[in-house]
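Of the protein chains in this complex, all but one are displayed in their positions.
== subunit A ==
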């Protein structure tokens, strides 16, 4: 039987909970065998906890008001971003080594404005309607890009042809069960190849409150939150897709926002309503990417040298650890 705690409820709807219930310290609600009674006692315990919490809050607020200016600053709530495990490869903006690396890696010609990006977009075999439409929309978003139908050709044979025709980047959209679900981005003259898992793809007609079609102007690029070395190189890969000089007249901006290893792509048109207010309107497709692997050379699944592979067992152990 229950260990003598307050008034024992007779049946389900017992007497209303008293203001202060005395629980002997060895009592725990889970020891009552009767389910109804146990449930009732648990609810009462919960109510009491809530009351205590509220009282504590009120007290703290009163203290804070009483102190006025001298009150200690409000505690910052913990978020996953705050608690992120410190990654030793985080790039310091003043790091010389990083700057030197970036001046000499495969994207240096792009950032020195020696090459103009030219993109080839293709799919896996036999693409279905959704993927085809997505490719077309992507081609309107990325300037100087061409969509080619993949007629069962091997990538290894396409790549030398692309290099011969001066393409700088190759995008392959992989499809499964009629929806696009993967993206392979390969920088062509022997540049790195990144393989992403693509999810929540929205075509233009599925976006609510969208604007008109994206025009031919070169959009600006926003790259957010690419902090580690790996993130940095991926960010540069994305930046290398777009021509270096954006046309501000077009007022279009393509955003790659990295949050907890998910890269969100959005395409907006902005307008400055005043100095401190800007309005944005989403046009164009949207999708999210998650990096699966980064390979040093061009696409070669068997003999390539992988710079980074997502290994689930090792890398997904902590919820606060991110790699990009």
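Here, a contact is a pair of C-beta atoms (placed from the backbone, for glycine too) under 8 Å apart; a residue touches a chain by one contact, two chains touch by 3 or more; residues count from 1.
Please note the rule applied: contacts and distances are computed from a predicted model.
The protein name that UniProt records for the chain not on display, among "Proteasome subunit beta", "5-taurinomethyluridine-[tRNA] synthase subunit GTPB3, mitochondrial", "MAK16 protein" or "PAT complex subunit Asterix", is "MAK16 protein". Interface note: of A:70, A:212 or A:276, the residue touching the hidden chain in the full complex is A:276. Only one residue from A:81, A:166 or A:213 touches the chain missing from this view: A:81.
Looking at subunit A, the residues touching the absent chain are 79-81, 91, 93, 102, 111, 154, 197, 199-200, 220-224, 226-227, 232, 235-236, 239, 248-249, 253, 255, 257, 259-262, 264, 266, 268, 270, 272, 274-276, 278, 280, 288, 290, 312.
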